[in-house]
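Notes follow once the structure below has been shown.
Excluded from the complex is one protein chain; the other protein chains are retained at their positions.
Naming follows writing order (A and B), and every chain is counted from residue 1.
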Amino acid sequence: MSALAAYTIIGLSLGGIFSLAALGIVLIYRTTGVLNLAHGAMGMFSTFVAWQVFYGWSHPFWPAWLATAIALLAGLVFAAALGLALEFAVFRNVRTREPVVKAVITIGVLLALQSAASLIWKNNQYHLPIYVVPQTWVWVMPGADVPVGANSILIIAVAVGLAFGLGAFLRYTSFGRAMRAVSDSPTSASLWGVPVSKVSAVSWMLGSLVAALAGILITAQGINFDTTSLTLLIIDALAAALIGGLVSLPLTVLGGFVLGLLETYPTIWIQSIGFPRLVALLVILAVLIVRNPRGFAAVAAK
Amino acid sequence: MTSTSKLMVRVALTLVAFTVLARIPAGFDVGFKFDAALAVIWAFGLLSLVLLTGYVGQISLCQATFAGVGAYGAGMMVSSFHADYLVAVVVGVAAAFALGVVVGLPALRLRGITLAIVTLGIALVFDRYVFQDHAFEWFTGGSGGWRVGEANVFGLRMDSSAHLMAAYVVLLALFCLVALLMVNLHDSGAGRRFRAIRDSELAAATMGVDLTRYKLLAFGLSAAIAGLGGAFYPLVAGSVSPQPFWLFTSLQFAAIAVLMGVRYVPAAALGGVFMAVVPDVLTRFGHGTFLGHQYDISYDWFSIAVGVLLIIQLIVLPDGVWGDIRNRVHHAWAAATAIGTRKVKVA
Partner (left out) sequence: MTMLRVRDVTVRFGGIVALDNVSLDLNRGEILGLIGPNGAGKTTMFNCISGVIRPDGGSMYFDTHALTYAPPHVRARLGIARTFQNLQLWGSMTVEENLMTPMDALGRRNTFSDALYLPFSAYAERASIERARAILHVLDLTPYRRTKAGDLPAGIQRRVEIARALAMRPRLLLLDEPAAGLDAQETARLGELLRAVRERFHVSMLLVDHDMSLVMRVCDYVYVLDFGKMLAKGQPASIRNDPKVIAAYLGEESKKLAEDVETVAATRRDELPLLQVDDLAAGYGGLEVIRDVDLMVRPGEVVACIGANGAGKTTTLRAISGMIHPRAGRITFAGKKIAGASPEGIARLGLIHIPEGRGLFPTISVEDTLRLVSNTAGVEVDISAAFELFPRLRERGHQLVGTLSGGEQQMVALARAILSRPRLVMIDEMSQGLAPTVVRQLFEIIRVFREQGIAVLLVEQFVESALDVADRAYVFEHGTIGLSGSAAELRSDRKLVAGSYLGTAVDEAPMARANGNGNGHRIDPSLLELMSVRVPAKLKRALEQRAETEGRGAGALAVELLGKVDEQ
């Protein structure tokens, strides 16, 4: 029994990571209409900026918590700027194009960001991540004998909190409504007097912030901190996002947990680094072929 | 122009292109010859996208995976079964074709972004799992991958060093042949059916096009083309590893195919050169001093350029670099030939 519980806890931890990654993707999709394949890369770059501040530029006299806070702030500020830059330089010019074209554009953003990071911070295999909560804070769940890191709990809490918070924001506030209107039909929104450019800019900044937050927390957890690992999470993030129908933020988080469990349980029998990716793919296929949630109407149509 | 004379012009142009391009790497060192051969291999990958995305409108982010399957298939035949290299190539292509048809099955139900996601998943699963896990060692040759020495194709000796030129020439010949077939395909009845699927699947189905058959065929053929290039990789590089066929190569294929013009065959050739030759040339010669500063152009610069250029191109030139050139030439030609012709009234 405790072995099963242990695997469940590991699975839920992993699921938290997927949830957090998927949240940002669904948020951006719902508010801009773009499926952001560069999401991991954006988070990665902002995390590197925070890393640079923490390990490269912080003053030796500062206590750890201050340095961490400053680094975190720097990362988030950069993320907002990155989102703003993307809206003005790129996405404002392609508002009326098909979703596929916009997704291909994100491939361009992905390649550019990844290589830029590699250029600036050298493509070493492994960088030391930033620990928002100390690694030593660990809690052992009774009856399971598996230590659960505080960071892991933080990830889950942030994922769930953001899901409900952002979900409510989109559904019930007037700005959230405006964001949904802009992503649904930018031309109609402008005829309604909605300031499309401003709303779109906020959408990208928000999405970028979530990506940065996810990047910092996730790299402290168990995913390698290098230029490509966060991007490679994309398949698992997309699987979770699809379980949520690309629409519902809470369901996306649920999807993340389900996926985490589905990827962890088989490791009881199959020891393989790559096998979980197959699980993610099968989940994607299952969801796409069986379900047809309303968020898909636009996605699947073109 | 009748279709026969069009055909003859195309054949002539292809032959000219082949003769010119075949000679180019002769004077350079092995490194450059390798780049040239790699350029053709990558051009096969881009050509596969021209067929699948350019002609049939199906998006795919796993073309490098098909090339990889071709590479591993060929490597396996040579190293495990000691087969003749020609047989190895055929097996590699067949394996890629089979995988292509399998990947085509979800495409029957999905379009656009959802299809892109599935192919992305395929690329990752093969990259991280099939090409790396020891459960598939029989196919991949273990962590070291297959090693391939010398081979004998069409009576020519070729390998990855002294006889690399022969491999390049054979690759180029095959590419020219496949490119020619594809251009013919575009204007033919089958090409029209493919393009009808691209422009309006609904109308195509209603007008009698068997969507299942043609979509699966498109995926299979596309995978086979990518696999054909990949099948020569072990010979040209001496060994196979997962790295050249990982997810980011597939993404680069998509980016460069779109950048150059995903509907045009010559764009594939252009893209291949761009992918293989340009970065190497840049890293080799791209360093020195400029205005007192040391600079060193690495591969990363190339990759950034691809990303940025892709973004710019999609905003400004939807038809791609080659597409734009071609359109300008056509307009100029049409304008030039219109001057000086009187419009004859048709009775």
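Methods note: a residue touches a chain if its C-beta (ideal position, glycine included) is under 8 Å from a C-beta of that chain, and two chains touch if they have at least 3 such contacts.
The model shown is predicted, which means the values in this text are computed figures rather than measured ones.
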Hidden-chain contact residue, picked from the options B:A196, B:V240, B:A254 or B:V306: B:A196
Per the touch definition above, residue among A:Q52, A:N93 or A:S185 touching the missing chain: A:S185
Options A:V148, A:L162 or A:V194, residue touching the unrepresented chain: A:V194
Interface residues of chain A (partner: the chain not displayed): 174-175, 177-178, 180-181, 184-185, 187-196, 294-295, 297-298
Chain B residues that touch the omitted chain in the full complex: 3, 7, 181-182, 184-185, 188-193, 195-196, 198-200, 202-211, 217, 347
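One rule holds for everything that comes next: only the chains that are shown with their structure count from here on.
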Separation of mean Cα positions, chain B and chain A [Å, integer]: 32
Chain A residues touching chain B - in the complex, by the definition given at the top: 35, 37, 90, 93-94, 97-101, 103-105, 107-116, 118-119, 123, 228, 232, 234-235, 238-239, 242, 272-275, 277-278, 280-281, 284-285, 288-289, 296, 299-302
Chain A-facing residues of chain B, complex: 59, 106, 109-114, 116-118, 120-122, 124-125, 128-130, 132-133, 135, 247-248, 251-252, 254-255, 258, 298-304, 306-311, 314-315
